[in-house]
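Excluded from the complex is one protein chain; the other protein chains are retained at their positions.
Each chain carries a letter (A, B and C) given by its place in the written order, and its residues are counted from 1.
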Amino acid sequence: MEIPFAITLDVGSSRSNHTGSWRVERPVYVDRLPPCNDACPAGENIQGWLYYAESGNYRRAWEKLVEENPMPAIMGRICFHPCETACNRVQVDEAVGINAVERFLGDLAIEKRWSLPIPGSDTGKRVLVVGAGPAGLSAAYHLRRLGHQVKLVDSASQLGGMMRYGIPAYRLPRSVLDAEIARIVAQGVEVELNHVVHDVERERIDGKFDAVFLAVGAQLGKRVNIPAGDSSRVIDAVTFLHQVAEDDPPLLGRRVVVYGGGDTAFDAARTARRLGATDAVIVYRRNREHMGASGDELEQALGEGVTVRWLSTVNRFEGEKMVLEKMALNAEGFPEPTGEFEELDADALVLALGQDTDLSLLNRAPGINITNGVVSVESSMMAAPSGIFAGGDAVPADRTATVAVGHGKRAAHGIDDFVMGNDRSPKVRHGLATFDRLNTWYYADAPRQRRPELERIRRQSTFDEVIGGLNEDNALFEARRCLSCGNCFECDNCFGVCPDNAVRKLGTGERYEFDYDFCKGCGICVTECPCGAIEMVPEKI
Amino acid sequence: MLRQIEGSRAIAETVALCRPEVVCAYPISPQTHIIEAIGAMVKAGTLAPCEFINVESEFAAMSVAIGASAAGARAYTATASQGLLYMIEAVYNAAGLGLPIVMTLANRAIGAPINIWNDHSDAMAVRDAGWIQLFAETNQEAADLHVQAFRLAEELSVPVMVCMDGFILTHAVERVDILDQATVDLLLPPYEPRQVLDPADPVSIGAMVGPEAFEEVRYLAHLRQLDALERIPVIAKQFAEVTGRASGGLVSSYRTEDAQTIIVALGSVLGTIKDAVDMRRDLGERVGVVGITSFRPFPGDAVREALRPATQIVVLEKAFSVGFGGVLSTDVAMSLQGEQHVLRNVVAGLGGRAITRRSLEELIATAVRGELPVLTFLDLDHEAVDRERTRMAGTRRSGPSAENLLRDRGTVGVSTSRSDS
Amino acid sequence: MTAAEILAVAAFAEGRHAQAFPSFGSERTGAPVVSYCRIDDAPIRTREPVMAPDALIVQDVTLVHQVDLFAGLSHDGYVLINTSRRFTELGFEDHFVDFDQERLLTCPATEIALEHVGRPMPNAALLGGFAAFTGQITLDAIQQAIRDRFSGVVGERNAAAAKAAFEFVTNAKEEFLHASTN
Partner (left out) sequence: MTNQPVHFYQVGSFAVGNRLLRDDQRTVQSNTDRANSIDSGHRACQGCGEALGARYALDAAMRSCDGQIVAVNATGCLEVFSTPYPETSWRIPWLHSLFGNAPAVATGVAAAMRVKGREDVRVVAQAGDGGTVDIGFGCLSGMFERNDDVLFICYDNEGYMNTGVQRSAATPPAARTATTDVVGPEPGNVFGQGKDLPRLAMAHDIPYVATATVADLHDLEHKVERAMELRGARYLHVLVPCPLGWGSASNETIHLARLAKETGLFPVFEAEHGVVTNATQIRRRVPVQDYLSLQRRYAHLFGAHPRPDVVARIQSIADANIARYGLLDDSDQEVSV
């Protein structure tokens, strides 16, 4: 229609008025490091794989997961999940059940027989990995991905190290362990079992290895000098659990005392119960607040009839009589003797007071530095310039399987740089996605999904797995509880809340971009972004 | 068809023949009979399709008309006096937006003092609103002007106000030839809006226009009114050809050839003036009458032409600008620039004061004798005015003049109210 | 206003020009109302109120002393008053001394209306009487105008009232002539 002058206007003509010039600050999209990723010793991109799990694309999620950690079904069971401790959702309701979803993905992968990514093309380099525990397996996997030939040796008759010989089956079923190890071996890892390495340097040279990764773990149970009669049965927890793992359990009798307060102590006590002990008593010199084991572990143990004597030490063990001394915590929280004693009937004493590493195989290796019984390493896990790397319990760090897996990965990359002569510039880490950057209003209230537990009677008698897994529904639910801290998950808020229509939506997976021709810089998008993935920066004027 | 019919009824039936699609109104004397009749026709279904909307105020009435017209419907309403003033903001807006609304104005005085009777103060109050204002001399002309008004409004996209004297015409039962539908359809094609609110072709109507363009917008409105000066005679001519009746146009002249004194006026008073002129002519006085049908746009050239024969012009009007004098006379004076006429101004018939033939004849006689002052208030009760002025000079609190004057007259104050019908 | 309007319509029906209009005001039921009717053979242009009526119809005799009813009435003008009393019984003979006495008449229009219409609406009867009284308009025209204004039974009854009043006034005129010739 031919419209009258000035009083009537053609629609949309205001687009010629570029209000972007009003701006003094401009919004920009950013990516921040989620606290879960930050806390994961294995360096998993947890939020990354949850992102795919949220959409039910479990295959993609699993693939994302195993880029960093080839053993999700195992980690989903035995990891102490520091990711969940760090999770921002704790401040909304409860942490996201990352560990449970990881296990769900791991189990699903085993069930569906998903295979790991094809190894990289052969570099012609050979690497010796000593020790087939979590560190060694992790290293072997990553080395294969990098295209290096790997020989994995272990003194035991089966692969898995402490995962097999230290962790009871009711926490980590052997079928799961075997499946995930087999999958790694299937990557083309040369394996030699029952092989004890006495001299690393010799084997490196003889075997023409370009590098060696030591992941020998801490196999020696610590002993303390407790007066005990000859007839008294005293055994260290490592040995005890190892024998159980090899289906050759020692006879401990009906009344078993376990001395120690770490996870191993609880593993030993709970295993003793399963072996028929009517009384499984943990004696610990400090109190509940100071024990090394996790709260879950304690609850489960108590649930299975294990009892605990807090603030007690074993004074002596004679025949069937064990004498305990009561302790008291001083101002610093350290236990001190009280001189009060009590007797306890016992058939056996299991010592769970920590483990030491046997590093005799390094005696001839040049340039190795051993302090406090562990090998010093650089950030690349290199222990000696000749190409010896070390990780897991053999180096200074928390002695957990997850830390070991992380070591394996880092060492693999260190070895890769070493043998290929790369000079890798350290990766830039994004700033942390802290809770104060979130707008939690937008997250719906969603209670954490609980994993089922095996009923008590069966837990006291069998080695059936205690903790069940999530089913597909609640795994999806749990995955979707993720707040996606610091990284856009395409909730469309910025696209919707802009008063100036100055946000372009680029389609699923493509995120958004700002139209700075019209953005006036009001900052609403920043305030209303649930996950803190936008920030304002001053305009250069 | 020739009928003996009340003026309001004649307007209602003629408006109905113009097929209005939206009619809205708020009652005010003396307009009520018009909208009552249209409302009845819509209810009875004899006027269809048409939406008749009872609104809550004149302001709303004009606003509804604005919306309807902008949406492409032929819109009509009617009002008077205070009602026109109450809607004045919307009256200006309708013109500014160029919406071809037709409104009947049953001319009535404006209070205070409240007064329901006829004069032209209301029409003059919106003189500058941008509406075309046509004045009817008779009910026949009032009826005919409505048909021409719709045609004119829609051709130019300008609203048109048809002014007819309240009560004197609206309530008078007289002879009116009501056109038939076929004739009206011939004279008035369907409404083709110049701009319309249409989802298929969206526009923004009613933008805010700043100093950079406002004057141009106003000037364009002025040019459209000047176009109307061309179109009004053409439309009247077409009307005459089709109906065989002369109605509308810019100005009308009566016995002005050879006239030395010409009386200029608007509306129904022209009839009484013509009678008076005839009487004076019989006495040999050379007087004539010029009626102005189109007050806005003001036909300056046509007026000058019509008045050329005379030496003395007497502008008689039913309104005045307090503190100055005539309104119409000012316009006439402007259009007579360069001419040598003696110009006289007479204010008459305010608030329904009867304008009698006798008073007019005396007025003419005085004028012919050359004794008419520049400004005259016809039949003014000078004694009453003098008494009130003395009273005011005497006491500070002399009370309201209107009541005082009535008391002096001994007249019983008639109870009136704006909304009565 | 109704009476003036019907009279104008009747005149129009007889091919004459007519103009009826009220004394513009805020008419409330019962309030004193004056309305006018002009009848002419030529078009009527004037818009002034009727200052000097040729005929005056008074619907409510009680108003006689309130308003100056007879102002401008010429001495040969007709006066028709709605009352059952005789003109001479109304107490203003003095005012009409120099008037043409045969043009002064009363008619019980309200009673006739009650009888024929059933309601005290004297308009139709007064118009019927006016037709007989002045001869300015025919009874037929009046009755037709009445039927135009009031449809159906009401129209018929009012027409009958007009006829009755027409007859009443005709007789009254004859009586007057009779009396004056004797």
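Points worth noting:
Assume contacts are C-beta pairs under 8 Å (C-beta built on N, C-alpha and C of every residue); 3 or more make two chains touch, one makes a residue touch a chain.
Just so we're clear, the structure is a prediction, and the values are computed from it rather than from any experiment.
Touch, as defined at the top, links the missing chain to these shown chains in the whole complex: A, B. Here one chain is not drawn; of B:I114, B:I178 or B:L197, the residue touching it is B:L197. Residue B:A65 is the one among B:A10, B:A65, B:L145 or B:V327 that touches the chain missing from this view. Contacts to the hidden chain, counted on subunit B, fall at residues 21-22, 24, 49-51, 53-57, 59-61, 63-73, 75, 89-90, 93, 97, 197-199, 201-210, 212-213.
Taking the complete complex into account, residues 6-7, 9-19, 22, 54-55, 441-446, 477, 480-484, 489-493, 495-497, 499-502, 505, 507-509, 515, 517-518, 520-524, 526-528, 530 of subunit A touch the chain not shown.
Throughout what follows, only the chains that are shown with their structure count from here on.
Chain centre most remote from that of subunit B: A (centre = mean of CA atoms). Distance between chain centres (mean CA atoms), subunit A to subunit B: 93 Å.
Taking each chain's centre as the mean of its C-alpha atoms, subunit B lies 35 Å from subunit C. Between subunit A and subunit C the centroid-to-centroid distance comes to 116 Å (mean Cα coordinates, whole Å). In subunit B, no residue reaches two or more other chains under the touch definition. For subunit C, residues touching at least two other chains: there are none. Residues 1-11 of subunit A are the ones that touch subunit B when the two sit in their complex.
Taken together, the subunit C residues at the contact with subunit B in this complex read 4-5, 8-9, 12-13, 17-22, 24-26, 43-49, 51.
Across the complex, subunit B meets subunit C through its residues 4, 6, 29-30, 116-118, 165-168, 171-175, 268-269, 271-272, 274-275, 352, 354-358, 414-417, 420.
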